[in-house]
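The other protein chains are all here in position, but one chain of the complex has been omitted.
Think of it as A and B in the order they're written, each chain with its own count starting at 1.
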Amino acid sequence: MSVIRHFVKKEFRQVFRDKQMLRMLLIVPIVQLIVLGNAINLDVKHVRLAIFDHDHSEVSRDLLSRFRSSDYFDIILADQSKLSALMDRGKIDISVVIPEGFARDLGSGSTAKAQLIVDAQNSNLAGIATGYVNGVFGSFQEDFRNRMLEKNPDIKSKIHSVEVVSRVFYNPEMNTYFATIPGIAVLLLTIITTLINALNIVREKEIGTLEQLMVTPISKFQFVMGKSLPFAILGYIELAIALAVGMLWFKIPFAGSFLLLAFSAALFLMTTLGAGLLVSTVAQTQQQALFTAWFFLVFCIIMSGFLTPIENMPTALQYLTYLDPLRYMIKVTRGIFLKGSTFFDLKYELAAMAIYGTAMFALAIFRFRKSTT
Amino acid sequence: MRLRAIILKEFLHIFRDSRTLFLVLLMPVFMIFLYGWAVNLDAKNIQIAVADLDQSPASRYFIDKFAQSKYFQVTQYVTQPDEFEDLFRRYEVRAGITVPADFGKSIGNEFATSVQLIVDGYDGNTAQTVLNYARAIVAQYNTELLPQGFEAPIEVIPRFLYNPSLESGNFIVPGLAAVILMMISALLTSVSIVREKETGTLEQILVTPVHVIETIVGKVIPYVFLAFMDGMLTIGIGVLVFDVQFEGAAWVLLTNTLVYLYSALALGLLISTLASTQQAAMATALMLTLLPSIMLSGFMFPIAGMPLILQVITRLIPATYFLEIIRGVLLKGTGYAELYHNTLILFGIGTLFLLLAIRKFKVRLG
Partner (left out) sequence: MNAVIEDSNIVVETHDLTRKFGKFVAVDKLNIAVKRGEIFGFLGANGAGKTTAIRMLCGLLEPTSGTGTVAGFDIVKQAERIKSRIGYMSQKFSLYNDLKVEENLEFYGGVYGLDSRALKQHIHETLERMNLQHVRTKMTAELPLGWKQKLALGAALMHNPDIIFLDEATGGVDPVARRDFWDMIHDLAAHGKTIFVTTHYMDEAEYCHKISIMHQSRVLIQGKVGDLKVQTGMKTVEELFKHVVTQGDSA
């Protein structure tokens, strides 16, 4: 135990002496959380919309004013002959063309047609923006029908319709950052702890101090613990900072148990620190360590469900996500943070993390060699 | 000739360390395949739960509308709506629909019936999507109930420009090329220079009569080459494997890629003058290149949705401009007529970084 204590002391001395690194570790995450929390904003609001009304009817003017009063759109005034050039230059996201005769067709019972031209580079965005436009048309249509029905009270009495009453749990305003802040927190935790452990050990290899250590009678377990514990503590500090930013800056309510989160973090840190250690056993230089760790990190991040919900992925890849430790930790953190999920709600995720962490750590200890073959 | 000696030395470094070379070339391949396959921004098969309190043919017909939609998948039937929250906490479904007990009876008797939709809001984006889709399905259902002559049909005919197949890949892959180019070049240059600083070999070079500019150019050229190969690899796989469109002219893309690389390498140089250890260089490079290129360039998250201050910052990031260029060339088929100002800005940013780096470099020597 005392050997490990000396290790922890030494690592902390080194970390706290390297002011440049310390700044990176403590201040940068705060900046990143704040910047990224604001940047990752999938609430599509300012869709730049151009409307070309060739109908000039009361009906089309009604439509126009509905688009204007919607929060989702910024109306761009443009000449239709310049439309294609404007879209090429990315000045307009979507345009609606109401052809001549729109009102006439609508009243007569034949289908009234409107044309939509969408910049579909980002298919997701295109879909959402199209949804908004359809929504405006839909509510316009509903009001139009209602006006028709008002004139025919006998028919109106026979009509039935279903209305949706919705309630949104945990995040009634559906802010994107509720999910992204805990996600980024875990992401940063993963990147920092994996890399720092790998780079730290490989650096000792590069400058030769590792050899001096390997000639001491210290056991593999002591070495691994001595290296990992300080960075685990650092990981906890990072997590605490991230939570504080989420709760104080973004005002996200913390619904669950801090203790459960700390416990989950321990399981998760075993995985990331173990992965860092594994990387250090194969890398000879810090550059190699960085690029090797990169593969692990990219896999973890992409498959975690952070960038894209897992259910959107092809089925085969969905199975692959079970191999991703980050997948569980993001779920667990969001669950505890936002939903107040309990140990029993998350038992499968926690079990998976425990298995992963133990296996990774054991593998790292097993792979680590005090002598070169 | 001195320049040649430095370039040669740098190439030797790169090719001797075959593992790094391998990793650097494998990385874009790995990233593009993972991204290309996994990242799909279009929600479908959202899992929902249903509490059918009515259990009538009418209620089942209504629920079927959801089950048959490609957007939803009914995976759980519960007896009580208060079970939904349990399911949310275990992440089993994204939403729950409660059909009231008098649903079947009320048809034909009352003007409207309320169906309750409870959404797990933790992921705001998906929650919004769930709401939109659910409303659209219900609207469709309501139209069916209308008597003849009151449908007032409107057809909105969309035309999807630049990406008619609505493939996420067309959007993601060009962006990925921008990220990879930036990351590889800025990271490799900064780390390799700082490494020489750490081991003292940079001092050795600087005592020779080689001009500072020569040193820098010599160090950087091999990385231009590597990063360029990575970029081509990414775009090549994108076009060949993921069927990404290529509407514009290759030479426009190639020349712009070089200008972009110029700015990326200049940034790498600047970082190398700021950092004193490899670890610090890596951390700074990740901070200043990777994250902004992914998060702030419009790669995945639309710039228009960001707060104003961040929108200003995005204009300082080379990847923002290159993204517009590469997407323009690949998807829109645009050329220099539309893109020249982006090229100029990229060149300007690069030159700015370079001047700053040289100044820093000289200060340190003086």
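Rule of thumb we're sticking to: a contact is a pair of C-beta atoms (placed from the backbone, for glycine too) under 8 Å apart; a residue touches a chain by one contact, two chains touch by 3 or more.
Bear in mind the structure is a predicted one, so any value in this text is a computation, not a measurement.
The chain not displayed here makes contact, within the full complex, with A.
Per the touch definition above, the residue from A:27, A:165, A:215 or A:323 contacting the chain not shown is A:215. In the full complex, chain A contacts the hidden chain through residues 2-3, 5-7, 9-10, 13-14, 17-18, 207-209, 211-219, 370-373.
Note that only the chains that are shown with their structure count from here on.
Across the complex, chain A is touched by residues 17, 19-20, 23-24, 26-27, 30-31, 34-35, 37-47, 62, 85-86, 88-91, 106-108, 110-129, 131-132, 134-136, 138-139, 141-142, 145-147, 149-164, 166-168, 170-171, 187-188, 191-192, 195, 275-280, 282-284, 286-287, 291, 295-296, 300-302, 304-307, 310, 313, 324, 327-328, 331-332, 334, 338 of chain B.
Chain A contributes residues 18, 20-21, 24, 28, 32, 35-36, 38-48, 87-90, 93, 106, 109-128, 130-131, 133-135, 137-138, 140-142, 144-145, 148-149, 155, 157-179, 191, 195, 199-200, 203, 284-288, 290-292, 294-295, 298-299, 302-303, 307-309, 311-314, 317, 331, 334-335, 338-342, 345-346 to its touches with chain B in the complex.
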